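See structure below.
One protein chain is absent from this view; the other protein chains keep their places.
Then we have subunit A:
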Amino acid sequence: KSTFAFIETSNDGKLLPQSLSTLSAAQQLNKPIVALILGKNSSKIAESLIKDYKIQQLNEIIYSQDEIFDSKLPEIFTPNLIKILDENNGDNFSNFIISSSNFGKNILPRISSIFNYQPINDVIEIDASDKNIFKRPIFAGNLIETIDSSKQAKKFISIRSSAFPNTLDVTENADSSNSNTEIKELEEIINPENLTITWEGNKIVESKRPDLNGAKIVVAGGRALKDKETFDKLLDPLADKLNAAIGGTRAAVDNNLLDNSLQIGQTGKIVAPDLYVAVGISGAIQHIAGMKNSKKIVAINNDPDAPIFKVADYYIVGDLNAVVPELTEKLP
């Protein structure tokens, strides 16, 4: 029986970094992996998974480039994924795993409900010896629960991408561990009739910066940056120099300092980069929930009692308007 791993791709047909985290987690489940890629460019992405990465146990890739998948509607993905998973009465499948991105959260519970299974959400750790046991954060990460899913014959799992590596070994030579992986195009596609919902388009915030979800360095700003002009003037050059993604607190978003898709926290993005630079962020628990698993945290704030200093590795108490430009200037 296999683990079916959903490989999320962008609207313009690129592999998203969280999909590599999904594959890392799938490897830990110790079953043969079937990767599913539905959307633009998926045949190329399938080839790239085999050529450019070393993914243990990757037995099969099922892909479809049918434009029906361009809209990302759960009402379209659900019947198609159910059909794939239900092949041979579901005999081939024991796990379905996906990133708990906006898309993953949107479709996973819908699919699992049809099979009458309670999903296992936001997994941050898979037990090394018992693959029925998972850890997941609750209460904005203030508590961690360990759950035993041994009652479930099949598992529908979403993983918090930041908790699993997205740097699968790049294959060094042609002797790839994936040379036996079968690539299959999905033959039969279900186009649900009488669909009463339509996708009317989207607006994606264009950015030349790395995506918050996969960035190695994140520069984030809080309310103390006061207005958009100060936010951009101080943080843009710093992010440029570090090749960092930019994010911010809910307060910063509410004050229009940045777009709400860049909010980091319990109800926004959860990030865990190698380096997190918090500028003018006091450290509300809801914000800390979204960044406290960063490897190193640097905080700059003029308030010596700012709670953010309790989670920071290094901090400077000082005026942002002086410290940030000096940091940008002195960085190599």
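Brief remarks on what is shown
Heads up, the rule we're going with is that a residue touches a chain if its C-beta (ideal position, glycine included) is under 8 Å from a C-beta of that chain, and two chains touch if they have at least 3 such contacts; residues count from 1.
Keep this in mind: contacts and distances are computed from a predicted model.
Think of the chain that is not pictured: of "DNA-directed RNA polymerase subunit alpha", "Probable electron transfer flavoprotein subunit beta", "Ubiquitin-related modifier 1" or "Small ribosomal subunit protein mS26", UniProt labels it "Probable electron transfer flavoprotein subunit beta".
Contact with the omitted chain, checked across A:1, A:83 or A:310, is made by A:310.
The missing chain, though absent from the display, is touched by one residue of A:30, A:48 or A:102; that residue is A:102.
Residues of subunit A that touch the chain left out of view are 72-75, 78, 101-103, 105-114, 116-122, 133, 137-149, 151-152, 195-205, 211, 213, 217, 242, 250, 259-261, 266-267, 269, 274-275, 285-286, 292, 296-299, 309-317, 323, 326-327, 330-332.
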